[in-house]
Each structure stands twice: as C-alpha cells, then as structure tokens.
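Omission of a single protein chain aside, the complex is shown with its protein chains in their original locations.
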Amino acid sequence: MASRDTGRIVVGLVIFLVLASFPVWFSATQGRSDYRPELEYPAGETKCVESKEYMRTWHMDLLNQWRDSVVRKGVRTYTSDAHHTDYDMSLQNTCMKCHTNKANFCDRCHDYVGVSPKCWECHVEPRGAE
Amino acid sequence: MTAILALGAILILILLAGFGSQVAGLQVVFGVAVPYAAIALFLGGLVFKVMSWARTPVPFRIPTTCGQQKTLDWIPSARFDNPHTTLGVIGRMALEVLFFRSLFRNTKVDIRPGGRIIHTPAKWLWAAALAFHYSFLVIFIRHLRFFTEPVPGFVKAIQSVDSFFEIGVPSIFLTSFLLLGALGFLLLRRLVSPQLRYISLANDYFPLFLLIAIGTTGVLMRHFQKTDIETIKAVAMGILSFSPVTAGGGALFTIHFFLVCVLFAVFPYSKLMHMAGVFMSPTRNMANTNRAKRHINPWNHPVAFRTYEEYEDDFRDKMKAAGIPVEKE
Amino acid sequence: MAEHKPDQMEFYKQEELQQIDLNPPKEGWQDQPADFRPGSWIYPTKPKHLESLGMPNPREWSPADEDWQLPENWQEIIHKKFKELLGKYRSFRIFMDTCVRCGACADKCHFFIGGGDPKNMPVLRAELVRSIYRNDFTTVGKILGRACGGRKLTMDVIKEWFYYFYQCTECRRCSVFCPYGIDTAEITMMAREMLHELGLGVNWIMEPVANCHRTGNHLGIQPHGLKDTLEFFCEDIEDVTGIHIDPPINKKGAEVLFVTPSGDFLADPGTFTCMGYMMLFEEIGLDYTWSTYASEGGNFGLFTSADVMKKLNAKIYAEAKRLGVKYIIGGECGHMWRVLNQYMDTMNGPADFLDVPKSPITGTVFENSRSTKMIHITEFTADLIKHGKLKLDPKMNDHVRVTFHDSCNPARAMGLLEEPRYIINSVCNNFHEMPENTIREQTFCCGGGAGLGTDENMEMRLRGGMPRGTAVRHVQEKYDVNQLACVCAIDRATLVTVCDYWAPGVQVTGVHELVANAMVMKGQKERTMNLRLEPLPGAEEKEANDGES
Amino acid sequence: MLEKALKGSPRYWTWISVLVLIIAAGFFAYWRQLNHGLEITGLNRDVTWGLYIAQFTFMVGVAASAVMVVLPYYLHNYKPFGRMVILGECLAISAVIMCMLFIFVDMGQPSRVINVIRFPSPNSLMFWDMMSLMGYLGLNVLISLVVFTSERNQVAPPHWIKPVIILSIPWAVSIHTVTAFLYSGLEARSFWLTAILVPRFLASAFASGPSLLIILSLLLRKFTKFDPGEEALKKLSLIVTYALSVNIFFVAVELFTGLYSDIPEHVHHFQYLFVGLEGKSGLAPAMWLSVSLSLLSLVLLYFPRLRENHKVLPFICGAIIVAVWIEKGLGLVVAGFIPNPLGHVTEYFPSSWETMVTIGVYGIGFLILTGLWKIALTVREEIDAL
Amino acid sequence: MQVLADLLRKNEAALADRWLELILASYNPDTAGFFKQQKNRFANPVGQTFAEQTRVVTERLLAGEGIEAFQDPLHEIVRIRAIQEFTAAEAVGFVFLLKDAVRETLADSLRDEQAARELQAGLHELERRIDRIALLTFDIFVSCRERVYSLRLREIRAGYVQPG
Partner (left out) sequence: MEKDRRDFLKLAGSVLGLGATAPAAALASTGGRPVQEEGTHWAMVVDTRKCQAKEGCTACTDACHLAHNVPKIPEEAHEVKWIWKEKYPQAFPNQVHPYIEDSLRDRNVPVLCNHCERPPCVRVCPTQATFKDEQGIVTIDMHRCIGCRYCIAACPYGSRSFNWKDPRPYLQDIQSDYPTRTKGVVEKCNFCEERLAKGQIPACVEACVTAECGALLFGDLSDPESEVSRLLRTTNTIRRKPNLGTAPSVFYIV
C-alpha cells in the first residue's frame, strides 16, 4: 500500500537520477561522446624532444624545468635523453616551430581533458594558427 | 578487530585490481564489466531501496520537536527546530543536509565543581563531517571533466577555483587534501574513542578505508605516478556512451577505478544509504502541525474498544447510588 | 606458592580483592547475554490481564528462570511480526538502514550515563534489533552474517531484548542529537510490539492497560470511587479557601470535557494539581465536566502496541461525542500528550462532532488544535494569564524557590516549553533554570517513564534519574531551590523518589498547584494553608502575634 | 560557543545582513578586478599604491593598538581594563584579517601569493610583514581563546599563557614597525626616507586604535547591556590624548626637517600635499582637514570636562580617526609617489570599483568583529547571571 | 608515619588517579573510558563524582583527619554504587583498592629492603586507617540500601503501584 507521499519521493528520485545521469545525457546531446582528439602531428617530422609517451605525460614538467633553467640559470640548451640532440629551451621557438598549429595539437587534447593551462596568456601561439 | 577486517578487505581489493591491471585478458573485466555492474547495482539498488521505503507507509506524524511549538500567537515558535509550515520543514531539512544542524548541536557544556559552566567545543565531528562531504562533492563535480565532452563551464570554473593557488604543475587541488585530512580525523576518532571502538562494525571502517584509498590513489595519479588522462577519458566516455573502449590506464588507475566501482556497488547495501535516508526520516521531514491537520494512516483498521454502554452496564447501580447521571435507568 | 610477607607487593596480589580487568572484553557485545539478577527486571505480566485483553501466550513465568515457555515456533512468530512492522512503519525501515554509528547519541541516554552499561547507549540498543534485521532481512547480511554485524535470532537475543527494551523510557533525547533523527523510542515501540507477540510483557504496563480497558482509568477507580475522590479534594479545597466546589461528573451538554491522567486522582503530589485544576475552573466559571468513563488521559497502550493504544484512546472521543461537549482540555501529563499530539487524531479522528477549541473567557481560538480539538491545560491557562483573567498574588509562593523540569514527551514530541515557564513566572517570584544542557529540548528524563516507574525497578530508575538529580542538586546548592515543577503525572510520582535520593529536601509539584496557591479567588477567605494543608509562613507569625495581641 | 553568534535580536540580524550585502558588493567589484586587472582602480604607472595599501597601513595601526589595552591589564594589572581586553584582542584579530585581505586584493596575481612562502626572501620587508602579521594573528587568536575560555570558566588562565602575552606586546609594536620599514627603506622615495616614520606610525596607531575602541564600546553600551566601565573609558581617552600629542609633535618635526632644510626633493612632496604642485593639489583639502581635525581634537582633549563627556568624546575620537586615516593613509602613501622619480606629477584618485572593494573588505572585517564580540558579550552575560 | 605521609603527599594526585582507575575498572572497560573522558558533571555524574570524591578522600586520608571527615565524600560515592548492579562486596570493596594504589605509587621506594622496612610502620598504620574507612563505607552502604527500600515501601503503601 503506497503511502501518501510516494509521489513526492518518486519526484525526488527522478531528480536524483537525472542529476546522476548528467554525464550520460549531456554527452549524448552533445553527440561527441565517441570523439577522441587526433592531434595534427607536424608534417615531415618524426621525433620530438623526447619519446611520445614521455611527452604526453611530462611535457608540462619539462617546460617548467626549461623555464627555471632559462630564466633562473641562463642555460638555454637542452640535450634530449632519447637521442641526444640539442634543442633551444623555448616553447615558442622550439616546440612551436614544429607544432605550428596550437589549436589542432595542444588545445585539442587540453580541451578534451578539461585542462586550461595559463601558459598561453603570455606565450604566443605560432602565426600558423591564424 | 573489525577495523583490521575492513582494512584487509580493502587491501585485497587493491591487490585484485593491481593484479587485474597487469593481466591483459582482465582489462575487459575491469574496464567494462565491473563499471557497468557497479552502475547497475548502484542505480538499481538505490531505486529499489528508496522505493521499498516509499512503499512503506508513514502511519503517524512523529517529528522530534527541538524548540517551542506554535500555539499562542504571542509566543514565538522555533521556525526550523519545530516547524509548523512546509517552508519551515524545507528550512529544517536544508539546515540538516547542508549544514549538519543536529551534529552542530552536539556541544559539551560542563559544570566544574563549584557550579562553574564550561563550554568545551564538541564541534570536531561536525566540522570534519562537513569538510569531508563538501570536498567530496567538489571532487565529484570536478571529475565530470572525464565524463563529459565538451567539458561544461561549471566544471572548469570549479576546477579553476579549487586550483586557484598555483602550486606545482599540474597545480594541486585544495579539496583533495581537505578530504584526506577529514577522513583521517574521522578514522582516528573511531579508533581512539572507547565508545566508538565498541560500537563500530566492519561496515563502518570499510567505507572509511575505501574512501581514503580512493583519495590517495587519486592524488598519486595526479602528482606523482602521472597517468595518461586522455586515454582515461576515452575509457570513461566509452563506458557512459555504451561503446566501451578497453585501452585501460596503468595499475594505479585500475585500482582507483575499481575501488570507485566497489564504492558504487556497495552503496545501496551499506550505511551510505543515509544519503537518501536523511530526506525521508519521519522525525525530521514533517511539520509539527499534528493537532492542526489530521494525518491519515493508510492501514488505520478499526479496533474494538469497550463502549460506554458496556461500561455503564457494569457499574450502573453503583453510579446511580453515587448520583452520577446514567444513560439507561 | 611461596609465603609472602606483608611488605612485599606479591602479598597483596595473592588473591584478587576485586576482579579488575583493564583490557577491553575479548568478544564483542553480541556475545554477552543479559544476566537477570534480581532487581534488574520488572515483574512479568499476570496471565489474567493478557486473557482479558485477548493477547497471545498468557502464562505464569519469570525472567529469572531458564525456560520462558515460549511457543515452539516463536522464531517464526517474531519474523512474521518483524516483517509486518517493516511493512507498516517507514520510520522503522529507515532507522534500520541509515544509522552510520557516528556516536553523536552514544553518551546522551540517561540510563547509560547513570548505569554505565554500554548496551544502554542508544546506538547499541538499536543495534540489538538492527543486527537481527541485518541478518534476516538484508541480502548482504544473509551472505556475510557475523562479518557485517548480523546476528542469529536465538533465545539469548529475545532475553536481551526483554532486558534492554524495558530499560528505555522512550524520552527521544537521542533523536535530538542524531543527524538523521533516528528515534530509539520508535525502535523500542516496535521491539515491545514484537515481544508482546510472545506474551513477554511487564505487569506494571499490562495491569493498567487492563484496568483502563475495564474501568476507564489505569488505577481501576470505579465511577463512584472517582466521585468520592473528587469530592474529598473539594472538601480540602473548602478548608483552604472556604469555597465549596461540586465536581461536575458525566454532565451532558457541558462546553468542555476535561481529561487528566488518573495519577492525579491518587498519587500524592498529583492530587494537589488536580485540586488546582478544579479551583481554576471554579474561579473562571468554566462549563466543564469530568468523565468517569474516559477518566484516563494517559495511555499505557503506547508502551504495548499501536492497536492497544488505539483501543484505550478511543474512549476520549467516544465520551466527548456522547456528552456533546464542544472541545476537550487535557491535563498535565507526559506520554498522554505524546499520544494526543501525535496519534489520537490519526487513530480515532476525525473529531468533526467537536468545534475548534475557543477559550470562552478570552475568546482565543486555538488554531494549533483545529483538527484534534484538544488543548493542553497550560496553553489554556497561559492564555488566561496573558489576558489578565486570573487575579494572581505571586507573593503567596514567595516561600517557594522553584525550578522547572521539562517533561520529556511534551518537550520533544510537542515543543511545550514556553507555556509552563510563562505560567510559573507569573505565579512565582523566584524561578531558576537548571543548566543549559539539561533543560528544554535537551532535558533529561525522570528515569521512570514508559512503564518503568515500578518499585522493583528502583535501582534502575535511580540510575536513570541521576543526571536530572544532579541538575536539581546543582540548583538546590546554588539558589536554595526547594520545589521542582513539572507537567507530567509519572514525573510527579517518580521524581519524588529521584529527588529524595539525589537531592533530599526538594519537593515535586505540578504547575497548576502553584497557580492555585497563588490564585486570589472570588469570595475566598484569608488563606493560612497551601493546598497541602501546610501552614503558610506568613500565616504562622500572624497567628503567633494574633495569639499574643 | 559558535552557536552564540547565531542567535540574536532582529536588530543584530539586520546589521549582519547589511554587512553581508556590503561584502557581496565588494566581491562583485573584486571579481571584475580579477577579470579586468587593476585597471579598474584609479592607480597608474606613477602612483602604483593607493587606497588598498593606505587602508592596510591604517588597519595595521589599529591592530597594533590592542597593545594599549593588553599591556596595562596584563603587565601592570590595571583591573578596569578587565572587560575591555577581550574586545581589544578581538578588534586586533579582525583588524589583522582586514590587513591581510587588503594586501591580497592589492596583488596583481593573487593566485601566486603563496610564492612569498614558497620562495622566502628575508631581504624583503614585505616578506617580514607577512610573517609578523601571521604571527600576530596566531598569537592574538591563541591568547583571546585561552584567556576567554578560562575567564568564562572562572578559572585562572593556564600559567603558560603569561609568557605568550608578554611576547605579544613587542610583537604588536613590531608589526607596525615592519609596516613603517616597508616605506622608510626605499631610497627612491625621499618623502618616506625618514627615521621618524616608525615612531610616527606607532603614535598615530595608539591614537586611532583606542579611539576606534572607545567609539565601538560606547556604541555597544547603547545597543547592548555591555558596559565597558567608566574608569576604562577615561583611561583610554587619556592614552589617546598623549598619543595624539606625540603624533602631532612628530609630524611637526618631520615638517621642520623637510621644509627648513629646503631640499627640493623633500619640499616637493609637502608642497604637493599642502599647496599643490604644478597646479595639481588633489590632496590639499584632505590634508588641511586632517591637520585641523587633529589639532582641534588635541585642544578639546586637554579639557578633562570634555574628555569625560560621553556626548562629545565619540565625536573627538571620530575626528582623530579621520585625521589619522587621511594622514597615515592616502596622505602618506600617495604623496610618496608624487612627484615620481622623473619629476612628473601624476595625481591619483580612488576609482568607484576600488572603493567598493575596500568597503567590501571593511564589511568582512566588521562581520568578524561583530561575531567575535557577540560571542564574548553573550557568554559574559551568562557568567554574570550565574 | 611522617616520612610516609610526606612521600605520599608528594604524589597525591597520582595516588588518587590510580585509585580512581582501579574503581572504574569494576565497570565495563568501554564505559570506564566514558567515565574518565567526559568532564561534564551532568553528562557524566558518575565519573565526575568519583573523580572529585576520591581526591577528597585521599587528601583527607593523607592529612590524617578524623573518621567523620570521610562521611560526606564516601556518601557521594556509595550512594551511586548502592543502586548500580553491584553486590554489597563489590559496592564497598573499592575502598580496599586504595591499599593497592598506595602500594603501587610507593612501588619504587619499597623496592630496596632498607627503605621498605622504615616505611613498614607507617604503612601498617595507614592500612589500618583504610580498613577503618572501609567499615564506615559499609555503614553508609547499608543506610543507602535502607533508603531505597523505604522509598519502595512508600510507593507500595501509597497504592499508586499495584502490589506484586
């Protein structure tokens, strides 16, 4: 024998379920749930400063390390562990030389994962981005 | 003893997940089967439990009144502690759910010999519980970034507020440390105080250890053993869009994910149901309009009682002797 | 063992003077059966009462002996009743599911505070039932059993229930502090209902229930007996005030039916409160009537089962309908008002043959009782005093330094806090509150409610009454308080014993005794005695100097 | 104890809601500042510090002034201050919190403020200021909590608190000294480069702080049953009198050295302040007001009949606060920047948004003060009733 | 006796605490925790009363006061234990625990023979006084029990409660 306020409880439950299933119907309405960012790799380039896995996980730390080295210690060249070539420690002048399109490379992954780094408030995207 | 039992269960779960992440074959199990089972158990169990409560009638209106009732108009009544309007009840429930009103009441007022009043604050339980629940909520909302594409604004907003103070890269979230601190206190309290140790069951320690493990693995994944969250989001999105992707993260992620699934699975069958129960506890969610509005009891079957006629038949002559008016001479 | 000399430590360690074990008990609370030492349980129900009420398994038995003569399928009966109650009470189901054992209620129960038995902690009293619920009614419990706190229903469990669920006075103090409002009183009611399925009841409850069923009040006072008692009170009133009152009994067509707990007709401090009512009604000329048929406001059915409660309570509305009164006024009682405020209308309503209570003297309409149509005497009197309808002389009570004990049910099941205080402040010049955490909604129970107020339970009652006793002793030492006012008939009986033991020298009184003492009635003679026929201090000197001059 | 602050008369709740409204407005203004940057303030390239840092300097003075109540009571056992001490300490706590908030809202990159702790730089006075302010807040919270709970329990405070109180006295002086060093260490700003700045800060602090305390306790006496004690008010007004006279004396000394020596570098600042430079004299009216107010109140304070008259005293104290607020706030801070090292005279006037944020911070400060005082007074009433 | 009294007075607080601990040990260990930890006299009248009164008794014992000085503090304690689930021996036995407490607090000075012998006389005298106090406690216990029975009788006689 249902009680008087079953209605109100069901409404409460429905509200809870709607809230709990927010990601499901939100992504469904956006229609991008199977979207995975394919990054536009620079044409003609095969190797980056370090290995692909290392860069995917540690690029922010590497950049931090470059910053401290350049700004604080004045050391501007970085020898890569992977293949021992030297690079100029600069986001804009080194990274951005190959990855000319920030939108199709950096931002795709960052937006996908909901990260909004503050670096781009100062550092300049390469002109290729326009 | 019960604490060790619970801790053991958690360690087993962690080992299971750790082992599972290494064996390729089990990726499907941990990446797909377990989450769906967990979500099904959670939603199904919760709805079933709440509906089982809903089906059970509330025969009587039994609010616990913690303040002055509404009678004469010149006596101010306690609007939220003894509500007599639905608005008052909503206020009381909001105070209970959002600010843990009853735990706040738990002051220890001491009188030292010689009649001196001493207020020793007993607010630790209230403060730790509030800190834990709010930081857990913030973390929960923050995690929506893995389950929604594109990431909605409010999730980004909460994330930027939580990591306002840019310490380290990726900058640390304040709520993760707040959560672990509060959980640590709640666990310590349950182990140290003799009364609590006496009444605590394994199913009290289990969620505590579970949440601590989840929190710690979360912090490890973000700051130390960095995990590739792009693939993790793909896995998460895959699950919610019912086209699972079994790329699977590292061991740490599998443990974290498995423990969260366990939390969801265990939820409807444990004390965590207080999430829904707090809204439906009859001593808090009804107005004290007992004598003003009749509360209908659905199973109010008639009960035979001794009518006046039978009563008078027994004592008519004595009543007449004593001069008490009677119905029938 | 080598002979030890007195100056060696071993000498004193030879044989334990006291069994001292400082380490926690090895096994958990689930494995410690309750031991029924004499003086720790209340006499069981006599078979004749159960038979007169048609309740199951009436027989002669005693908790001390091993076999409680339960029917063979008692486990099945308990499970059936357990399931039925789970189906009928959402509160029971939610309280079984949502407790997180956070310990906020652990040290709030006066029986735990006074006695120290951990199973008297509200969380653990509830666990007694919850462990069975977990074991038999939840899938997880069925699987994990003991590991997740489940427990098999054995004979020891039933004995434990009988022992501990007759050590809860259902005062709901634990429900105030619980974040989810879990009410151990509700759980105690369910447990007692289950125990009654096996005939496990307490005589001190079932006898009054039987009496109330038969004679209309707990004490079995027959109509003529009630009339004599009331007339005896009126003689005393006449001695004190010189005004003659004829108590209207079973008078048809009166405006108000007045129902008060039968404790006021017999137990000593209660009688003066009853005299107070009659003097008050006489003074304001209220058209009221007593009723011998519905001469019991209280309802020990509340401590038995819902149906018995409904059976006893039905009399009040039936009588009101028969006498054709306009509305009902209820006297000063604790659990009576829990039943009236929260159960009566639902059970025996709607009382559409009555009008919305309206005070004939002040014209105030009591909106808060629009449906039940029954108001509390203190609400009625407070309204009178507020409108200045009573001529009061507080100096008559100057020799009295009073403090107020919020009776637990009016405080936590109604919220009756300010009305009695307003009245006491109007009739008494020196009124001192007890410490902040022992009054209002955090009040401590008298230790004798919910059917535990019997003499064989004296030690348990004194333990339960210790927190209240300590608070009274505190105000006694600090302000030289000599009277404890309360609004409950059981309080007026049990608190006398609690005060005599814990704070000797403090008397107990009802609020309306104070009112009557301070009232200057029309045509009353010079008062030389209070209602207790004790000479008033002022009067003695006057008499003395009358004598001299 | 916290629930004491949650129960109050309707007037208490209207006051709280007014404060909350003010704080909300302040938050909204600060939100705009966070998004648009400090351009919404009136600050410019030449005058980089303005209203916020002025309030910070004034508020550190008020915080340090608690020592004027703590020192006599604890060191010299001056009993009439008994009821005043807890109020003084709570005023100090809310003042220090306001100081920290003023520094926080003045930051260009508030999210990096932790860098001051991550990269400690003992060579910078701002680092020492932050450390001393945090220490002072901790000390005051500890002292007021311990002393207040033991006083409420009518138990003698624990013996270990005495040295902590002794420590808090020099510490109070130190926070204001460090604030003065912030200014007087800069060789680029000749207006501040004077040793007298520290004593001037202290003197003005001990004039403005106690006057604020006098006004607030008189207000309390009107609205609540609390009575600070006639003797205490008399003594406080005496302290204010002496502090004010010393402060005026120091300002005069500063004026003399600056003007008599007639070094253009120094003279320009005073010129701008009082008569204006290159036709710009934004602050002149304010400065003249400040000088006249302080002189007027000094004169009035010398008559005991006026000093003890509770009708006039609040107005005198108000005058002193305004005078010191101008002189040590905008007067000192802004004048240091005008003219700028290259001789340009760029004026500064606080913008509306800036004022809104400042009022918002004051709202937070007074909310904390109201809460602390509400708890202190309610529990005091309880003890007296016992 | 004087040497012993000075020695004991030095660690009087320790002695009282140890005695209290031994008394509380007669309760369920978990409850003993509550009795010791909760300082509020109204939320924990049992624990607080024991704590206060044991200090008073120890103090008066070491001060060598007359026997009547122990009447009030012991009455406070026995009044509570008289109505708790204790047999007469358990209810009154807590006084003898004081001997254990004294011995334990003096444990180190009793260790070497020579000092022990010196203290022997004082110790014997002290323990005789404790026994005397125990007898006084027994009287108080009986008076409390009689009080309880008289209350029961009064209720029965008042007819409020049906006999049997």
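To keep things simple, chains are lettered A, B, C, D and E as they appear, and every chain counts its residues starting from 1.
Assume a contact is a pair of C-beta atoms (placed from the backbone, for glycine too) under 8 Å apart; a residue touches a chain by one contact, two chains touch by 3 or more.
The model shown is predicted, which means the values in this text are computed figures rather than measured ones.
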{"item": "Candidates B:29, B:97, B:167 or B:326 - the one touching the absent chain", "value": "B:167"}
{"item": "Touching residue (missing chain; options D:130, D:317 or D:376)", "value": "D:130"}
{"item": "Residues of subunit D (touch criterion as defined above) contacting the omitted chain", "value": "36-39, 43-46, 48-49, 103, 106-110, 112-113, 115-127, 130-131, 182, 185-189, 265, 336-337, 340-344, 346"}
{"item": "Residues belonging to subunit A that touch the chain removed from view", "value": "58, 61, 64-65, 67, 71-72, 74, 76, 92-93, 96, 118, 121-127"}
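Assume only the chains that are shown with their structure count from here on.
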{"item": "Intersection of the contact lists for subunit D and subunit E", "value": "B"}
{"item": "Chain of greatest Cα-centre distance to subunit E", "value": "A"}
{"item": "Most heavily contacting chain pair (counted by C-beta pairs in contact)", "value": "B-C"}
{"item": "Closest chain to the centre of mass proxy, which here is the mean CA position", "value": "B"}
{"item": "Gap in Å, rounded to a whole number, between the CA centres of subunit C and subunit A", "value": "68"}
{"item": "Whole-Å gap between the CA centroids of subunit B and subunit D", "value": "45"}
{"item": "Residues of subunit A touching at least two other chains", "value": "3"}
{"item": "Touching two or more other chains - residue numbers and ranges from subunit D", "value": "none"}
{"item": "Contacting chain pairs - touch in the sense defined above", "value": "A-B, B-C, B-D, B-E, C-E"}
{"item": "Residues of subunit B that touch subunit E when the two form their complex", "value": "108-113, 118, 120, 193-195, 197-198"}
{"item": "Footprint of subunit B on subunit A - complex, ascending", "value": "1-6, 9-10, 12-13, 16-17, 20, 22-24, 26-28, 30, 32-37, 53, 56-58, 60-61, 64, 109, 111-116, 118"}
{"item": "Subunit D to subunit B touching residues, read off their complex", "value": "1-3, 110-114, 118, 149, 152-155, 379, 382-383, 386"}
